[in-house]
Every structure is written in C-alpha cells, then in structure tokens.
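Every protein chain of the complex appears in place save one, which is left out.
Our next item is subunit A:
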Amino acid sequence: MSLRVSELKVYYRTLKGEVRALDGLSFGLADGEILGLVGESGCGKSTLGKSLIRLDGRMRHAGGTVVLDGEELPIADDRRMNDYRFHQVSLIPQYAMSALNPTRKIRRMVTELLRSRGVTLDTAELESRMSQVGLPREVLDRYPIELSGGMKQRMVMVVSTLLDPSLLIADEVTSALDVSTQKAVARALLGFRDSGYVKSMIFVTHDLALTHHIADTIMVMYAGRLAEKAPADVIVKAPRHPYTRLLLDSLPEVGVRHTDRRLTGIAGSPPSLLDPPAGCRFRDRCPIAGEECAEDPPVAEVAAGHYVACWKA
C-alpha cells in the first residue's frame, strides 16, 4: 500500500481555540490509485492536503501517523519533512493560478527551483511533459501574466510532478476552469498517472460528477472525518451513508456535467469545528438519525473496500 493515514488529527490554532479540521481520519491509498476526495466547503479537504506536505504556521499535528511507501512522514517536523517534499509528495495547490512568481520567466523559475532542490533541469523532459498537456515550449520564456488561467494551471501541474513524486495532491484543480478545460485537465492528470509521473493521487474537488470520471475510489468527508469511502462506482450507484446519498440527490443526474454545480443542496450546515458536538457529526442534518447516533459511529468495512461511518449503514 502506497499511503496509509491513521487517526490523523490536525488542528488550527486560533484566538478562539483550536479548530479541529481533521479529527481522527484514517484511510489508505494503493499504488496507482486515484482517490477522489469530496465534501462540503470547510470539511477539511485542503487541510488533509496540506497535512500531507506542509503544515502552515497555524496548524498543529495533534496525533496520528502518515506512512508513505513504508516510511513514516515526519509531518510535524518542517525541516525533516523537506526531504520528502517535491521528491515523494507533491502538490497542485488550490491557488494554482497565482502559484507562479509573477516576476520570473517560467524557465528561470523552474531552473532555480530545481537547482535549490539539487536537481538539474532536463529541458527535453520538461518540454515533452508540457506538450503532453498541450503547452507549447515558448511558454517557458513567458511571464506567468502572459498565460491564460488554464495554461498556468497546466504549467503548475507539470512543475509539481517533474520529480515523479509517489503521491500527488491535486486540490480543486478544476474549480476555476470552464467545462472543456476541466475535462482537459482531468484527462491530463490521468495521463500523468498512466505515464508513471505520479504513482498515486488525491484529487480534491467539490464536483462529484467530475470525480467519478477520473477517480478509482471516492472518499466523502464530513466535518473533519471520513463519512464513506468506496470504489467510485459504488459511491455513485450504491452509497450507504445518508450524507453521500444527499450529496448525490443534490445532483440532478450523475454522469452529466453540471457547470458550477456546487454541493449546496443539503439543508442546514455542518457543525463548528471549534467545539464539535459529541456523537455523529451529521446528526443535526441526518434524516434518519436515531438514539444511537448520540455516540460516535465507528468506521466499518461493510463490503470489500467499502468503508462507512454510520450506525444505520
């Protein structure tokens, strides 16, 4: 197994107290697997992504482990973690549009970045990967401002995967793009996996329908925890968790693209993560909540590779 996350807890320090953005999350990811990560805004998707590569100054690793290719990642130790960044774990950030230094030509930026990591730039390889995502090589001699949004996105994709990382986190890479560009980006990511540029991938998105096209498995998160995880087809056709079902119901028809269809169709809002209530965190909004839900539902494997955290699943 390529990635194993166990009981991971990562909190944000704020003036009002700690925000438990990840509160005991466990899951695995196999070599070559693309995991689609979905859930409402604020459920902790980006927090998971950042936890796997770089905690920012306000994040605290409160417990749990991350094991990648048999090695435990020192996620709380910024200095030691540096060895793994880019080489083992890489990231296409949610803010890919503004991720490139605006005052450096792209070739120079990439060269300087690689040199700082002790790698010399293989221009031929870079250009071949660029052409694979439809970027002409002239792009290298431009400033980021001279690229369209989709081009910047693809450029960041190429840069992030240049050292063939074992794990790639792609955070909302398609959100800011139009439908046809979204498709192209999703296809490019699949191509990167198939060419072996990245071994496995966590594909974060709001968009269940798009995830279904590219992901092998889908993990649904709710309020900092796992709600359900299963092969993509199973999640879409036979979901067991009430939250997943509501998510799917809020899409008129799965498999059809809905421009900017956001997961907003569920009444109510998730609990505050500052001081989350005991018991099932979905209880307030769950149509079938019962007595037992006052206690935390454990994650159970209801079928092979199908995990659900619900008493009534």
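Definition applied: a contact is a pair of C-beta atoms (placed from the backbone, for glycine too) under 8 Å apart; a residue touches a chain by one contact, two chains touch by 3 or more; residues count from 1.
Heads up, the rule we're going with is that contacts and distances are computed from a predicted model.
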Practice task
Select, from "Mycofactocin biosynthesis chaperone MftB", "Peptide/nickel transport system permease protein", "NADH-quinone oxidoreductase subunit E" or "Sarcosine oxidase subunit delta", the UniProt-recorded name of the complex's unshown chain.
Solution key: "Peptide/nickel transport system permease protein"
Exercise for the section: For the chain that's not shown, point to the residue among A:Asn101, A:Gln132 or A:Ser175 touching it. Expected result: A:Asn101
Practice task
Taking the full complex into account, find the residue in A:Ser160, A:Ser200, A:Thr217 or A:Thr244 that is in contact with the omitted chain.
Solution key: A:Ser160
Practice task
For the chain that's not shown, point to the residue among A:Gly44, A:Pro93 or A:Pro239 touching it.
Solution key: A:Pro93
Completion exercise
Checked against the full complex, the residue among A:Ala30, A:Ala62, A:Ala76 or A:Leu113 that touches the missing chain is A:Leu113
Handout entry: On subunit A, residues whose C-beta touches the chain left out of the figure
Key = 50, 53-54, 56, 82-87, 90-91, 93, 95, 98-105, 112-113, 116-117, 142-143, 145-148, 156, 159-160
